[in-house]
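All protein chains of the complex are present and in place, except for one that has been dropped.
And now, chain A:
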Amino acid sequence: MRFLEVFFMDDTFQTFSYLPFKGTVNLNNPDTHLLYLEYYGIDSNDPPSEPYYVFFGRWITSGFRQLIRELSLKTRKFIGNTSMDPQLSLLMANQAQVKLGDLVLDPFVGSGSLLVAVAYFGGYVVGSDIDYLMLHGKSRPSRIKQKKREENESIKANMEQYSLQDKYIDVLINDFATSFWRDDIKFDSIITDPPYGIREATEKVGIHKENYSISEKHLSTHIPAKIQYEFSELYQDLLAFSAKHLRIGGRLVCWFPVFREDYSEEGLPTHECVKLVSNSEQVLSKYTSRRLLTYEKICEPNEENLNSANTIANFRNKYYKARDENRRERRVKEANIREKNRLEALQRQTKLSN
């Protein structure tokens, strides 16, 4: 980037003389900012003599990149093991097209990192999660150096930290599989990072026994049993929930893990009432990635398609298989290196004793 002074001294400046701007130039307090940019590629050690591109235009608004630092997890009061970094959270809120006065839900809210970004863009936020300790800020601390969580660690406290408390409505402890929302409640967007069963368990409340009940005596202290919440079932529920609880035109933004080799768009969850409008990949490892999916609600569900979302891909088994193979490969590699080192050491020894 070349700086303004250079630009003014430079002949380039004169080449703009054709512009019909007649007034005096006021650099300290301009009415209009005009920007001229020269693009020399991304290798700063070896730039070409002429720029690849030049851009010229009027400044309309600045980007929000500074927010990434402002909302950094490093300085955030309450974080969890699966807090989303601010850049991706902001991106998700943008994908959802959150604007002032929207009502937005994260049904797998965790430490509420997505809601921070949503509230920043003016959305009023509601969240729910199955994890009691997490929502009460009592789960094990996520910072390495921290032994105990502070008093008053919570999603609400985060909102206060960023002066967004006016946008905080509520969070509740709720299993997504048994939703407590009134049937006719509509959200402007739903933005979430569902559990993949990788860093946190994918579970819901339930039991496989028939006619099971808990005695009165044990009720108050009872911790509900959980059963596996199948990955595909969870996404079906999420799409069906969105079809029901989004306003028309409202968006669902969520992550979807995939086994890269097998990925095809047909494997993504679908529902008649929500249309996939964007789909991008974040690579996680050689074998796995996650896709940021944005769906838009196009029509109200009827009785028939209310629960008829489809998911084909069975990511989980594949994921674990890939991981295990990875481990095995690494172990073999490490064993080979050890063996090589051992042989070399032996050789050195023989040389020495010769």
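Operating definition for what follows: a contact is a pair of C-beta atoms (placed from the backbone, for glycine too) under 8 Å apart; a residue touches a chain by one contact, two chains touch by 3 or more; residues count from 1.
The rule is simple: contacts and distances are computed from a predicted model.
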{"item": "Among \"2-oxoisovalerate dehydrogenase subunit alpha\", \"T-complex protein 1 subunit zeta\", \"Protein misato homolog 1\" or \"Multifunctional methyltransferase subunit TRM112-like protein\", the UniProt name of the subunit that does not appear here", "value": "\"Multifunctional methyltransferase subunit TRM112-like protein\""}
{"item": "Among A:174, A:242, A:270 or A:288, the residue in touch with the chain that has been omitted", "value": "A:174"}
{"item": "Which residue of A:156, A:244 or A:271 touches the chain not shown here", "value": "A:156"}
{"item": "Option touching the unshown chain, where A:166, A:266 or A:304 are the choices", "value": "A:166"}
{"item": "Candidates A:68, A:91, A:205 or A:276 - the one touching the absent chain", "value": "A:205"}
{"item": "Chain A, residues in touch with the chain not shown (by the definition above)", "value": "100-101, 103, 124, 126, 128, 130, 132, 135-136, 154, 156, 165-166, 169-175, 177-186, 205-207, 212-214, 219, 222, 224-226"}
